[in-house]
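With one protein chain withheld, the remaining protein chains of the complex are depicted in position.
In this document, chain identifiers A, B, C and D correspond to the written order of the chains, with residue numbering beginning at 1 in each.
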Amino acid sequence: MNVASSTIVPTEAVSSEGVVAAGVYVDGRRVASIAIDEASSWRGRPGHVVWIGLHEPSLAVLTSVQRQFHLHDLAIEDADHAHQRPKIEQYGDGLFIVARTAQLVGGSIAFGETHLFVGEGYLVSVRHGASTSYAPVRERCESCPRALARGEDYILYAILDFIVDNYSPVLETIQEEVETMEALVLANGMGRAQIERLYLLRRDLLRLRNAVGPLVEVCRRLEHDNLAMVRASMQPLFRDVTDHVKTIQEQIDSLREVLAFAFEASLLVGQAQETAVSKKLASWLAIIAVPTAIAGIYGMNFKHMPELHWEYGYYMVVGIIATTCSVLFWRFRRAGWL
Amino acid sequence: MNVASSTIVPTEAVSSEGVVAAGVYVDGRRVASIAIDEASSWRGRPGHVVWIGLHEPSLAVLTSVQRQFHLHDLAIEDADHAHQRPKIEQYGDGLFIVARTAQLVGGSIAFGETHLFVGEGYLVSVRHGASTSYAPVRERCESCPRALARGEDYILYAILDFIVDNYSPVLETIQEEVETMEALVLANGMGRAQIERLYLLRRDLLRLRNAVGPLVEVCRRLEHDNLAMVRASMQPLFRDVTDHVKTIQEQIDSLREVLAFAFEASLLVGQAQETAVSKKLASWLAIIAVPTAIAGIYGMNFKHMPELHWEYGYYMVVGIIATTCSVLFWRFRRAGWL
Amino acid sequence: MNVASSTIVPTEAVSSEGVVAAGVYVDGRRVASIAIDEASSWRGRPGHVVWIGLHEPSLAVLTSVQRQFHLHDLAIEDADHAHQRPKIEQYGDGLFIVARTAQLVGGSIAFGETHLFVGEGYLVSVRHGASTSYAPVRERCESCPRALARGEDYILYAILDFIVDNYSPVLETIQEEVETMEALVLANGMGRAQIERLYLLRRDLLRLRNAVGPLVEVCRRLEHDNLAMVRASMQPLFRDVTDHVKTIQEQIDSLREVLAFAFEASLLVGQAQETAVSKKLASWLAIIAVPTAIAGIYGMNFKHMPELHWEYGYYMVVGIIATTCSVLFWRFRRAGWL
Amino acid sequence: MNVASSTIVPTEAVSSEGVVAAGVYVDGRRVASIAIDEASSWRGRPGHVVWIGLHEPSLAVLTSVQRQFHLHDLAIEDADHAHQRPKIEQYGDGLFIVARTAQLVGGSIAFGETHLFVGEGYLVSVRHGASTSYAPVRERCESCPRALARGEDYILYAILDFIVDNYSPVLETIQEEVETMEALVLANGMGRAQIERLYLLRRDLLRLRNAVGPLVEVCRRLEHDNLAMVRASMQPLFRDVTDHVKTIQEQIDSLREVLAFAFEASLLVGQAQETAVSKKLASWLAIIAVPTAIAGIYGMNFKHMPELHWEYGYYMVVGIIATTCSVLFWRFRRAGWL
Partner (left out) sequence: MNVASSTIVPTEAVSSEGVVAAGVYVDGRRVASIAIDEASSWRGRPGHVVWIGLHEPSLAVLTSVQRQFHLHDLAIEDADHAHQRPKIEQYGDGLFIVARTAQLVGGSIAFGETHLFVGEGYLVSVRHGASTSYAPVRERCESCPRALARGEDYILYAILDFIVDNYSPVLETIQEEVETMEALVLANGMGRAQIERLYLLRRDLLRLRNAVGPLVEVCRRLEHDNLAMVRASMQPLFRDVTDHVKTIQEQIDSLREVLAFAFEASLLVGQAQETAVSKKLASWLAIIAVPTAIAGIYGMNFKHMPELHWEYGYYMVVGIIATTCSVLFWRFRRAGWL
């Protein structure tokens, strides 16, 4: 995953301990790539913003980051062992934000977590699990210094926007699969494979909803809560992210309902198929019963059975059998049983 | 779709870049058809209202409109690539409103989007996707200058009212189809075609609900939020739209529930049919078993079977078979199995 | 429907344009029957209350009423073409209230609408569709001048109370039908007729809930909102109506849930029946297979089949068949399959 | 039901018109048993509390009570014809409380109603329908004068606590029945009797929830609303009742969900049974088909069928039949079909 840092932004200092990048920005331009230990001193200078990106950092690095920005113990603890719900928390004058990221890996959704520490003059991102690098965000921000110059809240916006944007391809892929499946289900009902896929899709969507749902609240608070960190002029940007998250959420809920509909439709299709098989079974049974019964009777060994001695008895009986069977067949077909 | 502008209001300036109409109104009367670039200067004059209608405009046109009315970047970005949830947003002293429109196209619902920019002295509508022209709205407004004279908030009302009104025929068509289907389902259960239709109706109604639902909030805010744009005297009008949207929403929810009931009823009808087929099958099997078993016995080749030598043995056996079968048939019929 | 006005309150002026009654009350006593055009002047006199009852009035009458009491255009528009959700709206110093009425007509619920305009010194009721006359309300009020003397808010209470009271017989009839049906369903499962009835009851209850639900809000606002129209001393009366509506709503919701339970129970009963039929089928098949197989074997034409030559072979074989079949029959019966 | 008053508290004045008991308390001790007509004068004396218990009283008694304590017309009307939702209402300086009581009578729940009028110096309880006497409450209160001395709000607490306590045995009985049933259902699926019982339990629990649900709000208001009647020091007591009601409600909701689970499990068990029967049916059919087909062939009357003349042909054929059937039987058994 460090591909990004080595191939796209080769100037970043990538350490083995999980430091992807650490830079200082003035007026939207990077003025230095720094070591974690220097962060505090750079951050103090007016107009300077320190932006550090970590990927599954060692506890040592985390502790070092904590010292630099005076982060709260609990937040660092959370950032260390992941598995948090998306949330936003204010510790003193710093914000701690958790978001879940989603990616399609081999047909099912792989989730990751990103933890963000933001405060006056710094932003630290900590990625866990399956998650795309934020190198593209950094690149895009650096290519547009005017926007980046707005400070750490703009970086926060850029990362959240990137996370939310990345839900879309996941949902689109699922959407397409659902559409393929619904055509199939309506035509033939569900086989074992489709049932399994339906089940897994529902489970994945449930998890995705759990990942996305609490994010609405996070964005809403960034937009409305007059947090010291977020200047008024930035609030429309966060409102935009809120909107985007809500759209994603609506799509998830729609897909979930559509899958529930598909399940119910499939039950009906399956029931109809079962009935169709039963009707076919009953029809053929009825048709075959005719020669069986008649032949049985003329197979009896009674001494006195006059028909047996008729010259054309046999032909007559075969004729009756053939006619009756044909009539039955025709009637069943007309009734839609065959 | 530009039919409207060319045939009904032929005086409008329709450009290839998506400008349907752009006019200036004083006291409810159109005093000029203008180019986008002039909008700002007209808008500034007291008592003048600029009303611009766009249909999938080019980015150039949008940017030009933005310059004229100092619209927010994010709103323009939204208006450019559509796929927004219905919402209302205030940017400085302007409002940005998104609504989804619905039309029946070939039996299923086609959705469009309309974005509205409203501010002191101007209203810009941007249509995307399947959506009827707002030419009728413009026409109706122009034919009633006294109402139109009230300003841009009246135009806003007229357009929202028009959008909401257009949901009704869609719903009525679905309603009729549901009624036809429910009669069918209760009589014969569902075939493959009905199941598919039920499924698609449910999906369409879900989408319609997603389109209509957030609009309630939009209207409610226009009615209650004391937005600078909306004068107190106009609030009853928006309350009227709110009411209308709620009625639409209630109808959608009712239809959705009715379809769920239809699904359940269909499951029961299907189950009853399956059981009826099984009963028929069992009955005929029982009836046919009689000649088979008896004839089988008298078909055995034992040397010593006295009945075989009775003169009327054969007739007797055939009589017993016929009688037993008749009795069985009559009993099954009485029990409702046949 | 105008029966009421002609037979019960014969002094009312019933016009062909939908005027059922129009009277002026002082201290709870009717002092004059008036024409619509006079309403305004009567209403102005201190202590006088004008009470007008309309049934599907012509637009002319409505417009006349509007002029007399300065009603809002939108309210009159609503009152003209019905199909409104129950609601309460304040226009200036007047209230506009919409309620849905329900009656049982031929086993299914027929809905009507009543629109009420109330203001200082007047109340106008406009009935649409299936709805009982309010003549009984007028009669009851007139027979109790002390209560009526309290003014237009008392009349409003009396009418709302009457509307809500009229839901009860509808619900009771449905309740009785549900009870009959549930006994039937639990005993025999559902036939086509019961499924249809269940479906229609659920649909009707859904509509009834839609009619009653928003009325809770209407009554709640009359009770709590300190509307100019409603004196403090009258609020307990409206609280009483609120209570009544809530009871009705609870009954509807209970019935809806009970019907859902009945559906589920019916699915289980149906499943049990299907299984019972399958068990019967399997049992008989097994029993009949015995003579078929044995007789088949002794029906073979081998030259050397010693049993065929035994003197009591036939009797033995028939005995074996009879015994085996009896044992099978007894075992199936014991297992509850037959 | 008046057993309580005659056997347990024999000093109470029980009238034929529904007066169970009427006493005056000073410092928690009963100082007099009074007639309804004297209530007003006793109530006026400082430190005196009048406690009257009625059971389905005549209107005359109710009116008399109303006169003594100046109760509101609407409350008396409610108390007269029962069928109210649980609620709390303030009329002037008095409270009117309605609660539903529940008892198990012959396996299903019988509901009653208790109406309470409380005010400065008095409490009147009116019982309707199936409901236990409040004699035990009175007894317990009298045996603990220190608590009772706190006044009418303590009596109110004691009665509500008693009502809520009486829900518990009902719930416990249902709980036990549910546990018995779930064991049965999981073992054998549901028969007709179980389905009926499940249905009735769900209906009863629904009713119980309707009885208990609104009581939460009643208790919450007694705890929080700073009603004149309820002294601050008593609020913890009412909080205790609230807690108890919530526990009851949670139990009801749990039972309702568990019954829904049982329904779904039962559907699966039923489906599994049906499939098992079908598999058995198919297996036996296949096994029996072997002798039928083979014997049929050697039962044909062709002149030239060499096998028929083989000396051991018959034994061979019977052997083949026996072997094939055995193999089939063994394979079906291994596959779990038999």
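Here is the rule we use: a residue touches a chain if its C-beta (ideal position, glycine included) is under 8 Å from a C-beta of that chain, and two chains touch if they have at least 3 such contacts.
Predicted, not measured: the structure shown is a model, and the values here were computed from it.
Displayed chains that the missing chain touches over the full complex: A, D (touch as defined at the top).
Here one chain is not drawn; of D:Ile36, D:Leu222 or D:Leu281, the residue touching it is D:Leu281. The chain not shown here is touched by just one of A:Ser58, A:Gln84 or A:Ser168, and that residue is A:Gln84. For subunit A, the list of residues touching the undisplayed chain reads 72, 74, 78, 83-85, 87, 89, 91, 189-192, 195-196, 198-199, 202-203, 206-207, 210, 263, 266-267, 270-271, 273-274, 277-278, 280-281, 284-285, 288, 291-292, 295-296, 298-301, 305, 307-314, 317-318, 321.
Hidden from this view is one chain, which touches subunit D at 182, 186-187, 236-237, 239-240, 243, 246-247, 250, 254, 257-258, 261-262, 264-265, 267-269, 271-272, 274-275, 278-279, 281-282, 285-286, 289, 292-293, 296-297, 299-305.
To be clear about the criterion, only the chains that are shown with their structure count from here on.
The chains touching subunit C as well as subunit D do not exist; no chain touches both. Counted as hops between touching chains, the shortest connection from subunit A to subunit C is 2. At the interface between subunit B and subunit C, two copies of one sequence, fewer than half of the residue numbers in use are shared by both copies.
Computed centre separation for the pair subunit B/subunit C is 26 angstrom, with centres defined by C-alpha atoms.
For subunit B, the set of residues touching two or more other chains reads 267, 271, 274, 278, 281, 285, 292, 296, 299-301, 305. Taken as a graph of touching chains, this assembly forms an open line, each chain in contact only with its neighbours along the path.
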